[in-house]
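Please see the structure below; I have some questions.
Only one protein chain is missing from this complex, and each of the others stays in its spot.
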Amino acid sequence: MAREVRVDQALAAEYGLKPDEYARILTLLGRTPNQAELGMFSAMWSEHCSYKSSRKWLRRLPTQAPWVVQGPGENAGAIDIGGGLAAVFKMESHNHPSFIEPYQGAATGVGGILRDVFTMGARPIANLNALRFGAPDHPKTKHLVGGVVAGIGGYGNCMGIPTVAGECTFHPAYNGNILVNAMTVGLARIDRIFRSAAAGIGNPVVYVGSKTGRDGIHGATMASAEFGEGSEEKRPTVQVGDPFTEKLLLEACLELMASDAIVAIQDMGAAGLTSSSCEMAGKGGVGIELDLDRVPCRETAMTAYEIMLSESQERMLMVLKAGREDAARRVFEKWELDFAVIGRITDSGKVVCRKDGKVAVDLPVGPLADEAPLYDRPTKPTPKAKPLGKLPAPRSVGDALKTLLACPDLASKRWIWEQYDHLVMGNTVQRPGGDAAVVRLPGSRKALALTTDCTPRYCQAEPEAGGAQAVAECWRNLTAVGARPLAITDCLNFGNPERPEIMGQFAGCIEGMRAACLALDFPVVSGNVSLYNETSGRGVLPTPQIGGVGVLDDLTFGVGLALRQPDLALILVGETKGHLGQSLYLREVLGREDGPPPPVDLAAERRNGDTVRALIRAGMVEACHDLSDGGLLVALAEMAMAGGQGARIALPKGASPHAFLFGEDQARYLIATSDPVGTLSVLRAKDVSAQALGESGGRTLTVEGHCTISIAELRALHESTLPALMAAPGR
Amino acid sequence: MKAAVVIFPGSNREHDIAAALEASSGRKPVFVWHGEAEIPPVDLIVLPGGFSHGDYLRCGAMAAHSPVMRAVKTRAEQGVAVLGVCNGFQILTEAGLLPGALLVNAGRKFICRNVNLRVETSQSLFTNRYERDQVLSVPMAHNEGNYVADGDELDRLEGEGLVAFRYCRADGGTGDNPNGSARDIAGVFNRSKTVLGMMPHPENASDPAVGSIDGKGLFDSLAAALK
Amino acid sequence: MKARVRVTLKTGVLDPQGKAIGHALEGMGFAGLGEIRQGKLIEIDLAERDPAKARAQVEEMCRKLLANPVMERYAIDIEG
Partner (left out) sequence: MKARVRVTLKTGVLDPQGKAIGHALEGMGFAGLGEIRQGKLIEIDLAERDPAKARAQVEEMCRKLLANPVMERYAIDIEG
């Protein structure tokens, strides 16, 4: 029998509870909790589980549309994609664990998000990942990139789920706190979606999956605290992922879900058995009773506290219909997984756990699940960015282009995606490297388009514009492949919310996202908040990562960005003012990171995108690329490199080359068409500004009067940056 | 052609290959669980790609001891065609049905990309729809595809014409070996050329809507040879 | 000199490989098996002739690269 641990304010503080929060627990209970109970409160009331700082703001996000089947609040969101099917998806962060142990941290991040999706009854069909690392030359970066990428690949590849898209950029603000956000998209029949509200007094509560060990105890609390200088020394037990067991768990769960045995199901993610049991009971308005002696354990003499707070991976909690235990057990035993009836649903409104025959936990569900403190944290708006003023034109447009294509943010991410099996399942129509991945729905002509986007430097400069831009770029990327954008998930990565500047960034980004979601009919159906992304008081760039899903009704009408034929007309869609504030040109060529981000005109975004999509649908577009980081010339170079066809363009009269070629004005696309007259007339009829710039063809990229560079040279530059970074000596 | 696809715990390309088999032969293959001791009467047994038993210890090592593998061996001895792709190839070498072994890629990384394969012979159940020296673009997706065998064994394989595919450049020349494989070997036959193991995935290059159809010839060959 | 480094997972850290090996061995009929853990073995040829110095050098390699202190520990054998 473990010795009693003394519970007091000091222990509460160690578990991450503030003095007033601890006082509130004492009042709620009318007694001092024991260690397990305190641990459960601290986990459930952690930022990670309770969203106590963000909830007020999250309510501002639009979550509705006729096609939304399940909005935020369940393990993942779901949208109707026609034919009785739903796309089920969510994004989640695993930032802190990945910094401590990049391979396992990233791997278990993928494992966690996969469970969130298949818990809903959906078979995962694609993974995405959004990565933010510190400066490429920071001593830790190479090790972190290598480990994170291998970990994401290691898990997804073994599971047999293709990893089809993502993002990866570098900035010193992430030196001490990288971001690893993973997204999974699954498919379910709309009438077979599973949810997590427990119901049915007396129904059995069943534990399946891997055994429980002492791994990651109090991970949810760790995820809710900022790093200090010493945190690398603290080193909590690392969770190790076992994708093989998860693959079996996936198949077993889907097999059982084909019957009607399951009442409710919830994966054991952050805060393990505590959050899964309390949330299921809380949502169902029922009580739950658990016998911890029946929990399959990997280690001996685990205490109630350890069992309830363990974050061992690859586990699920289910409520079954009474009498279905044996049928369910047979399924899990076939897949060689642990299966144990560990409790039942009660009408007590309490969570009661027994250990060694004694009551070890006796807490009311309500306060744990729903009465976490809510904070209305002070916000301080980000001061308006000063205008840039006049900028020098580059000495050589060609050199500027080369610098940009080789800079780590724009360099090819092939080194990353080739480590991901992006083809397994046999439905990957557009592979990584385009604006959005396109994944066919099995046995049909339909496909989903998938992308993740965010431009943190814009969010830093002007949170509202940055939040709107992230959503708009995501929508644009889906549009660029010909898809109808339907909905998004998000992962909001910010610094310490107790600092008003950070809450100001948070609130600003949310308001921007809200405006864009409303203007583009692009609701948020799921998401995740990751706060305290700070090291020693320096926050990361505000990074509201957006993951978008769109539908392509017929594959025949999809396009990619590759220029594959000569003599196509190149048409720039959208208005070009030459905005260079916060641009990559400014940062990489002029060494400055200032000015306002490009303004986001949501009406233009909508109009331009809807028109481009209609042109694609009408078969008038051979290739299409959205314009974002790096501007027009970078986009054109990407199209040329992808298809192996060169191009020649001329600047409009009077345009200043750097602003026109490298400005990052929004709501723009570059399209290649064999029918320029028809295309321009459609665009004009829709009031979309557009101009013909030149044609495709040849082996070089030419800007008349400025530069001619061979595609081979551009490719070599673009492809070598990441491999060179990763081959550099050192760890 | 009747085919059976064996599923091990951790297999994950069984549906990919089933679709390719069906597209070429017009018949859905049957799936057989690794714990079965018997395989129904079929013309072809397929061990698909994936991570059987998590690829733990060594890829394919644990699967090679599955009950079903005794039946696979018996059938192979009787001359039934056996195809192992990727993890299936690894399992076949571990089970002793094919010579050699597959080590971690020389670059120590998982690689997923299209590779060029040179068809070394059109004289087989598996390759009769290809021309000799034809170059195919087919995806690979593996971490352990670096084929090793001792020198004598390699000489024997080459001497007896048992190398099925080699990695090559787009023009068919040597010089593009993605994983360090001995003598650029991407696939080998057993002595009677009734068993083929290969690392790349022809099943992911068999559908015009998704990538190339360069891999379809393999399934067409089988469908033609096994009526 | 030759150094042999054994890198093993700390107790409590999940070892999926070891678990799977145990499973497979049981399936093959081996009985009486307790826990099985898989680790790494790294063999290093060193120019250093002094055992104490060799050990110190390998210690440093372990700390800096060979073992991941978050989840692994190591043991060093030095041989003639």
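Read from first to last, the chains carry the letters A, B and C; within each, the first residue is number 1.
In this text, a contact is a pair of C-beta atoms (placed from the backbone, for glycine too) under 8 Å apart; a residue touches a chain by one contact, two chains touch by 3 or more.
Everything quoted here is computed from the prediction, not taken from an experiment.
**Q** Among the options B:Gly100, B:Gly187 or B:Gly215, which residue touches the chain absent from this view?
**A** B:Gly100
**Q** At which residues does subunit B meet the chain that is not included here?
**A** Here the touching residues of subunit B are 57-58, 61-62, 65, 93-94, 99-101, 103-108, 146, 148-150, 180.
**Q** At which residues does subunit C meet the chain that is not included here?
**A** With respect to the unshown chain, the touching residues of subunit C are 6-8, 18, 21, 24-25, 28, 30-48, 57, 60-61, 64-66.
What we mean here is this: only the chains that are shown with their structure count from here on.
**Q** Could you list the positions in subunit B whose residues touch two or more of the other chains?
**A** Only 53-54, 56 qualify.
**Q** Mind pulling the subunit C residues that touch 2 or more other chains?
**A** 16, 20, 23
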